[in-house]
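The structure appears right after this line, and notes come after that.
Every protein chain except one is present and positioned as in the full complex.
The block that comes next holds chain A.
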Amino acid sequence: MVSTDAARSRPGRAAHIERLRRFGLWIVLVVVVVVLAVASPTFRDVDNLLNVLQQNSIIGIVACGMAIMMISGGFDLSVGAIGASSSVLGAVVAQAGGGDAAIPAGIGIGLLIGAINGFFVARVRINAFVTTFAMASVVAGLLFVATTAQSTVASSPAIDLLGAGAVGPIPIVFLVFVAALLVVWLLLSRTKFGHYVYSVGGNAEASRLSGVPVQAVQLLAFVLGGGFAGLGGILLLGQTQVGQPSAAATWPLNAIAICVVGGVALTGGVGRIADVFAATLLLGVIANGLNQLDVSSYWQPAVTGVVILGAVILDQINRRRRSAAVRAVDTSTPTLAAAVATEESGVHPTLR
């Protein structure tokens, strides 16, 4: 058993580590922004900062959906294909004179593909990697066939406004991102569904035994993930005015990277949406900062990779420290178990 002094300081340490985990990413973000602002006059330019928001909101929205899927224990490699389908379908609908009906069409195709993914993962119980990897391939292939790999140049006023408009200085797409964050935050922390997303990701078998509708929860997580990717596709159309079947190929890994940096566990059950917000901004700021510092764009993937590894390693260290602190607390506080342990050492059998 640890000495009483050490034991007394441990709960404090655990709380300290908990605080660090809660605000750590935001602190890192502030530090990075300050350093870049000092180092680069073009970076600290307000237009540039607004540009960062404009450029990273779409992937942030996709990451919102990805976070739900990852917390529930899955993930989706087809969000890029969904985004491309959504923007192409949106453009086609707009071109055909459908106008703003392009928006529900794009989101709808996302929900549909998400539902198919969810069906295979939750119901047929195919692993999420295989399902969504195959789905990405199928959807992208169909998209190229349907469009003969041609882009469709078309949009609608509402889509343009969402993708490229601004309220005062603030890009509307960023406001959509904030709205998505709020919706997901409400969903995860204030609804039964959200509670079950955590419980299914934490221990699916225990949840099933407790009567949680595990399959429905997983299905809905994928539907929502697809929906957010579909919304992302429409916003992309608004920014580019063109529905391109080859667009959004980098979304899946970028969205997963954001979630991982934001502390969402690939094994499920853990993750906070506020940190997904911070991680989106952090990765965006770093990419933009490197640009402003005239670092070759070839360096960017390497730097992003180092950030991801760093985040994961820090998280792992934190977790280990925390569980060590918890163990120390466990043996030093007079709980029922400890009271029992002094009376009879552990689970020792009595020899008779």
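The definition used in the following text is that a contact is a pair of C-beta atoms (placed from the backbone, for glycine too) under 8 Å apart; a residue touches a chain by one contact, two chains touch by 3 or more; residues count from 1.
Heads up, the rule we're going with is that contacts and distances are computed from a predicted model.
The complex includes a chain that is not drawn, and of the options "Protein arginine kinase activator", "Glutamyl-tRNA(Gln) amidotransferase subunit A", "Sugar ABC transporter ATP-binding protein" or "Electron transfer flavoprotein small subunit" the UniProt name matching it is "Sugar ABC transporter ATP-binding protein".
Touching the chain that is not shown, out of A:22, A:123, A:192 or A:320: A:192 (per the contact rule at the top). Screening A:108, A:165 or A:202 for touch with the missing chain picks out A:202. Contact between chain A and the unshown chain involves residues 189-195, 198-199, 202-203, 205-212, 269-270, 323, 326, 329-330, 335-337, 340-341, 343-344, 346-352.
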